[in-house]
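With one protein chain removed, the remaining protein chains of the complex are shown where they sit.
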Amino acid sequence: MIRQQVNQNGLLTPMRTADSPMRICNFQISLETTNAPEFIDITDQVLDSIAESGVTMGNVLVYSKHTTAAIKINEMEPLLLEDMARTLEHIAPRDADYRHNDFTVRTVNMNEDECPNGHSHCSHLMLGTSETIPIIDGELQLGQYQSVFMIELDHPRDREVLISVIGA
Amino acid sequence: MIRQQVNQNGLLTPMRTADSPMRICNFQISLETTNAPEFIDITDQVLDSIAESGVTMGNVLVYSKHTTAAIKINEMEPLLLEDMARTLEHIAPRDADYRHNDFTVRTVNMNEDECPNGHSHCSHLMLGTSETIPIIDGELQLGQYQSVFMIELDHPRDREVLISVIGA
Partner (left out) sequence: MIRQQVNQNGLLTPMRTADSPMRICNFQISLETTNAPEFIDITDQVLDSIAESGVTMGNVLVYSKHTTAAIKINEMEPLLLEDMARTLEHIAPRDADYRHNDFTVRTVNMNEDECPNGHSHCSHLMLGTSETIPIIDGELQLGQYQSVFMIELDHPRDREVLISVIGA
């Protein structure tokens, strides 16, 4: 059953509308991961970015610049993070055979410090690169149990996350 | 083969451009779920929100405030919904062992009415929290077989979905 918030005309009622000039503010955070998979709660950094931007109505895009580090919203409960790590291992086992890990035949994007990380890319494919969250009346619209995570899927390293706030 | 729409200069041709002042309109819908997993088609509510907003060029963000209820676009075909439920069960079986479900050791976010829902969180991790869809010339750009679903992954309960329309 869907209960819409309705006005007297039987239509959806806008909760809030902003018509003032819009702005875009971009922030970057650097993270140093220490484990894999590792779930790093970056909710505070997202909140700080919104406060700093001055945007009170709009949305925020949280974006990973990596193909083996994902952005996801879920619950910050330590035991659950272990469950999610096990689900990822189930979907793309670290020790399975990946052609990407066969450095004897691979020719593309080979670096000096190349590590076998086929499983990291395949997990990332299922997770994703970004999340977008509404901002209403200056409040980031995370639900009670929602936190924003950067998830390290590869071996520990330096990572960059962009936070882009758009709105009025 | 990629066939771009090209103009006389050999570049991509914009289909439409809007330069007028932008606005943001936010809507909320409340849903009462009755099953799990349950796929609830909320396409009509998204369409109503866009009509109400007056935005004819922009995009709409459909956002779940929950870590065990997802937003996804797929086809509204009843038998397919059964297939998708089975795929979710395959990825994160309801009866598998989840540390999140061990209430004898867990200390974080424990509520009176806590239910074992580790599988719901792990499914949600693979699905996602939101979808963003373009609006062009007043038309939501859903393809012929695309519907917007809120997917209940946990036990039936009340849910909140935000619909945020941005554009001109």
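To keep things simple, chains are lettered A and B as they appear, and every chain counts its residues starting from 1.
Throughout what follows, contacts are C-beta pairs under 8 Å (C-beta built on N, C-alpha and C of every residue); 3 or more make two chains touch, one makes a residue touch a chain.
This is a predicted model, so every value here is computed, not measured.
Enquirer: So which of A:R94, A:H121 or A:H155 would be touching the chain we can't see?
Expert: That would be A:H121, which touches the missing chain.
Enquirer: Please identify, in ascending order, the residues of subunit B that touch the omitted chain?
Expert: 1-5, 11-19, 21-22, 57-59, 72-80, 82-84, 87, 90-91, 126-128, 131-134, 136, 141-146, 166-168
Enquirer: Contacts of subunit A with the missing chain: which residues?
Expert: Output for subunit A: 21-32, 34, 40, 42, 45, 48-49, 51-53, 61, 63-67, 91-92, 98-100, 102, 105-106, 108-109, 118, 121-122, 124-126, 128-130, 132, 160, 162-164, 166.
Here is the rule we use: only the chains that are shown with their structure count from here on.
Enquirer: When the centre of a chain is set as the mean of its C-alpha atoms, what distance in Å lies between subunit A and subunit B?
Expert: The mean C-alpha positions of subunit A and subunit B differ by 15 Å.
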